[in-house]
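With one protein chain removed, the remaining protein chains of the complex are shown where they sit.
And now, chain A:
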């Protein structure tokens, strides 16, 4: 039995419900809904979905969109934790819906309930979709591309394994915005460049082939730069790629302090 608890008129969506597999639990999913054309403010809606413990939360959202309420919108692309489209606040923590499993959301008391909200601190557009432009503006501001002065080498730019290892961690970023939108400084002051931009600056600042570390450090020493970081470690906790974000920020601070990368 799978129906929307709130709006029966929209339930059913026309599609025939798939059979409920063995071992499925009925999961109550509370989703923050917002339609800018009809709603003044976001509100919560609840859905009951049969889910297997091994399902990803993204499967649950798909079930709701395909079988219960087709008006639900959210971003997702690769669905395998690579593109970083489906970052959302799941039970109060920023997670990728495609990487978190239902069994990890059930909790120790097996309470089959989960709350899904859009990431915080960016303008809300609709349901779980936020405007990512301020996030990408900050990303572009740190010049996240290789800048090399002098003549182009005729072969590849050689780099030792030790030099490569210095920024290995920060190459993993998929720009999902989970870290930036978990940062309380970013919630309060959206001019702050945010952890993700600093991670991507770090990736080039500590690259031995890059010549523009000074440029990027200059940008990050601004009043909206790294010195706004209060080391709350929210960013490190939520990174779906396990990047040591706070460590990267501290390394940038150290580079600024000693003017040495």
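Rule of thumb we're sticking to: a residue touches a chain if its C-beta (ideal position, glycine included) is under 8 Å from a C-beta of that chain, and two chains touch if they have at least 3 such contacts; residues count from 1.
In this text, contacts and distances are computed from a predicted model.
Student: Per UniProt, what's the omitted chain called: "Cytochrome c oxidase subunit I", "Leucine/isoleucine/valine transporter permease subunit", "Response regulator transcription factor" or "Succinate dehydrogenase hydrophobic membrane anchor subunit"?
Tutor: "Succinate dehydrogenase hydrophobic membrane anchor subunit"
Student: Among A:39, A:113, A:133 or A:189, exactly one should touch the missing chain; which is it?
Tutor: Missing-chain contact among the listed residues: A:189.
Student: With the full complex in mind, choose from A:38, A:161 or A:223 the residue touching the hidden chain.
Tutor: Reading the full complex, the residue touching the unseen chain is A:223.
Student: Identify the residues of chain A touching the omitted chain, counting contacts across the whole complex.
Tutor: Given the touch definition above, chain A has residues 147-151, 185, 188-189, 211, 214-215, 217-218, 221-223, 225, 227-228, 253, 256-257, 259 touching the missing chain.
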